[in-house]
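Removed from the display is one protein chain of the complex; every other protein chain stays in position.
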Amino acid sequence: MSRYSVFRLFREGLRNQTGWTRAWRDPDPKPAYDVIIIGGGGHGLASAYYLAREHGITNVAVLERGQIGLGNVGRNTTIVRSNYLFPENNLFYEKSLQLWEGLEQDLNFNVMMSQRGVINLYHSDSQRDAYARRGNSMRLNGIDAELLDREQVRALVPVLDFDNARFPIQGGLIQRRGGTARHDAVAWGLARGADRLGVDIIQNCEVTGIRREGDRVVGVETTRGYIAAPKIGIAVAGHTTQVASMAGVRIPIESHLLQAFVSEAVKPVLDHVVTFGAGHFYISQSDKGGLVFGGGLDGYNSFAQRGTLPEAEHVINEGVALMPLLSRLRVLRQWAGVMDMTFDGTPLICKTPVRGLYVNGGWCYGGFKAVPGSGWCFAHTVAKDEPHALNAAMTIERFRDGGMIDEKGAGPFPWLH
Amino acid sequence: MLRIDCPWCGTRDEAEFKYGGDATAKRPPAEGDGAAFYEFVYDRGNPKGWHQEWWHHVAGCRQWLKVVRHTVTHEIRSVAKATDDVTVPPA
Partner (left out) sequence: MSAPDRLSPFGPEAKPGRHGAAGGTPVLMTERKVDIVQVMAGRDANAKAANLVKDATGLALPGPRKVEIAGDAMAIWIQPSGWLVIRPRGEEGALAKKLGGSDDIAVVDQGHGRCVLRLTGAHAGEVLAKGSRVDLHPRVFPPGSVATTSIDHITVMIVKLDAVPSFDLVLPSNFAEAFLDWLRMSAAEFGYEIRPAA
């Protein structure tokens, strides 16, 4: 496992790229580990990485049912930001954004982190006030935010339809440090980084049961045999309720579909990430030139990993209302991921009623930006058997105790968040 | 695209309906304790398989319907009136 560098690239160029080796090992599972992380998506890999790096716990296995990078971590629209209203969220996501800012150096891997700025548009006076409030809340917590008027937005993103009859653009809230990162590169970089610190990344290993002795966990049944561990962390995104129920733990999450779309490549037209305030729609342009966009959920419980046409039509309608030039482009690719939707739109990073069993899930639409922060907090929670201050509110008990963190104010309906 | 066979209107596209979530959640009596309400509001089976769910035929007869649908294949096994009891196939 050698370091990647410009010199390395140059040398390999001279010898026909023959000197590259695999980026992480492909070990067989050992009979026992100190910690097992179930799920090799962004969150599972980051958790293992920070367990090793921050807490010196390296006897760790990440068990992945399929292959690294094929879950939501490789299916999202790659938006990274920390522009939340509530401090329980914005402080956590800000920690994550700060980790993103140093991640490439930490991992010695190019995740194509691009802080191009995220602009949330507003289309009415009340929406402007809501964004002003959100921006103030962010600044109070030391996070960058700036309210732009219509002309300031126009200077940055001239291609939008500012005079849409129904939804004229009045301005936007920009977080300049927000942006995008290449999603599967993040998975590969974290897998390589964790592997180098001694973590076993075990692919094609599905967890089929969680073994308990009394009120604590002792190991997992898998398609590659039984593996023992006193601490088990669940980070399986859309399958959180399925895996938690293997240990008899019920979690307030429903699984729903979210689609993403990529257009044919065009010359640069969009330098920022832009979200439409009059619907649920967000768009950016990839380095290859494709416009990457998405919208809301398909709207009913699903594990199908494929989107349906009515929502695709709806998303594209929104896109055309915001950015009329989209109507002239072809959609090249479309896909969907299974989202772990909580009842208040905020995630869970916490202990469970079963000792030694921890949950990291409920990421809804927004878990990609959380990857390093969530891994960092989950590693802390697992290592110390207690949450860090940043994730102390992200518990299962908050639903019972009235501590919901409902940014959208949508109420206890997972498909509306 | 789901095609939902409304017992009142006939088979219609999902675009005419609004989703209403898990149809097995039962509201406890008003004097029920906190735990019962917690279950009613937050505790869902979220099955990977057959799911009983509410759909409202908003752009049709405006009736609430109870649909049995598979959450992986999206196959719809039955559509019943809100007051009907339905049977759910084994996983």
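The first chain written gets the first letter, and so on, giving A and B; residue counts start at 1 in each chain.
By definition in this document, a contact is a pair of C-beta atoms (placed from the backbone, for glycine too) under 8 Å apart; a residue touches a chain by one contact, two chains touch by 3 or more.
What you see is a predicted model, and the numbers here were worked out from it, not measured in a lab.
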item: Chains in view touching the one left out; value: B
item: Positions on subunit B contacted by the hidden chain, ascending; value: 8-10, 12-13, 15-16, 59-63
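Here, only the chains that are shown with their structure count from here on.
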item: Where subunit A and subunit B are represented by their mean Cα positions, the distance between them in whole Å; value: 30
item: Residues of subunit A that touch subunit B when the two form their complex; value: 239, 241-242, 250, 252-255, 299-304, 308-310, 343, 399-400, 412-413, 415
item: Subunit A partner contacts - residues on subunit B that touch it in the complex; value: 1-2, 13-15, 19, 21-22, 34, 38, 41-46, 48, 51, 53, 69, 71-74
